[in-house]
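One protein chain omitted, others in place.
Let's look at subunit A:
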Amino acid sequence: MFDFSIVAKWFDNLLRVTCGLGDFWVILIECVLVGLAILLAYALLAIVLIFMERKVCAYFQCRIGPVRVGWWGTLQVLADVLKMLVKEIFVVDKADKLLYYLAPFLVIVASVGTFSFLPWNKGAEILDFNVGIFLVTAISSIGVVGIFIAGWASNNKYSVLSAMRGAVQMISYELSLGLCIISAVILTGTMQISGIVEAQTGPWQWLIFQGHIPAVLAFIVFCVAGNAEANRGPFDLAEAESELTAGYHTEYSGMGFGFYYLAEYLNLFVVSGLAATVFLGGWAPINIGIEGFDTVMNYIPGILWFLGKTFFVVFLLMWIRWTFPRLRVDQILNLEWKFLMPLSLIILVLMTICVAFNWTFTIV
């Protein structure tokens, strides 16, 4: 498997030795390059995801979706971005101006922050703290604050209602999300994201195989809770357009709305990416213990594995979104507190028993 850190080390060496730059400049250049890479990946993925959502939604509803702008509608999203950029940005007179402008920052920081933890390839994680997955859950909860502030600062009755609903839904589902991640941590024995992926290389070592029943259950709970965490249907209570017009971003115009749109799709990607990383092995190729098959699979680059798995989960979540009707607020809270929460506690105990007595699935 190709190790991307070779490239990073080579580049670092190039700057330090060949160009003879000091510590400060090397770090500055590297940070700027990393920032640019993040922005590029972020924008590209947003375009791909929004286009994908429109097409998937269209085909689920027996339409063909956007086809006019560009070949097969591929430039539709770019046209939308341009349109958003030339729209006026204005604030409601009675709004809390400071909080109103602060909210998009929090939402985007949460989504970019979690986005940069994803393992794209072996050695290609941007941030790789030893408390990685724990920090991801911590940063993602800033997004809740952003959404709540957005709704509250707008001083619009729909927005305030939506902010309350969004907050109560997102904080509730964070619990089972965290518990599912803890079950994965129990199995891998590390919180570092590269370590979690590393533990899943080898024959039948993806967590979903390794941890069999509890891991499969945890994967399902993680997908449901992640969907709710990304505020997407059937859990899109916060922007239930038939009752709350547009929810917390009703009063945001042009690019202000654009940020929430962007963050929604990137959050979807991050949740799917985390599900793929933690349960489906991230960049780890599928190995079944037969040498010829494994060698062929190992030739496929890690980034393709990662993107393939992630887009598989993305498609699954889009499928769910366009198939199920929206839940009511009491149904959402019942689902979390009376079903998913006890279930994830049971998963946790099951997983502990499996790991403690060495009942995990491994081929020696």
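Everything that follows uses one rule, which is that contacts are C-beta pairs under 8 Å (C-beta built on N, C-alpha and C of every residue); 3 or more make two chains touch, one makes a residue touch a chain; residues count from 1.
One rule holds for everything that comes next: contacts and distances are computed from a predicted model.
Have a look at "NADH-quinone oxidoreductase subunit A", "ABC transporter permease", "ATP synthase gamma chain" or "Spore coat protein CotJB" and point out the UniProt protein name belonging to the hidden chain.
Going by its UniProt entry, the chain not pictured is "NADH-quinone oxidoreductase subunit A".
Taking the entire complex into account, which one of A:Phe11, A:Phe129 or A:Trp322 touches the absent chain?
A:Phe129
One chain is left out of this view; which of A:Ser159, A:Gln205 or A:Asn231 touches it in the full complex?
Answering carefully, the residue with contact to the hidden chain is A:Ser159.
Just to verify: which one of A:Leu15, A:Ala79, A:Val145 or A:Met255 makes contact with the chain not shown?
Final answer for the missing-chain contact: A:Met255.
With respect to the chain omitted from the figure, which of A:Gly22, A:Gly189 or A:Gly289 is a touching residue?
A:Gly189
Of the listed residues A:Met84, A:Ile303 or A:Ile320, which contacts the missing chain in the full complex?
A:Met84
In the complete complex, which positions of subunit A touch the hidden chain?
Given the touch definition above, subunit A has residues 27, 31-32, 34-35, 38-39, 42, 84-95, 104-105, 108-109, 111-113, 116, 126-129, 134, 152, 154-160, 164, 167-168, 171-172, 174-175, 178-179, 182-183, 185-186, 189-191, 245, 250-251, 254-256, 258-259, 329-330, 333-334, 337-338, 341-342, 345, 348-349, 352-353, 355-357 touching the missing chain.
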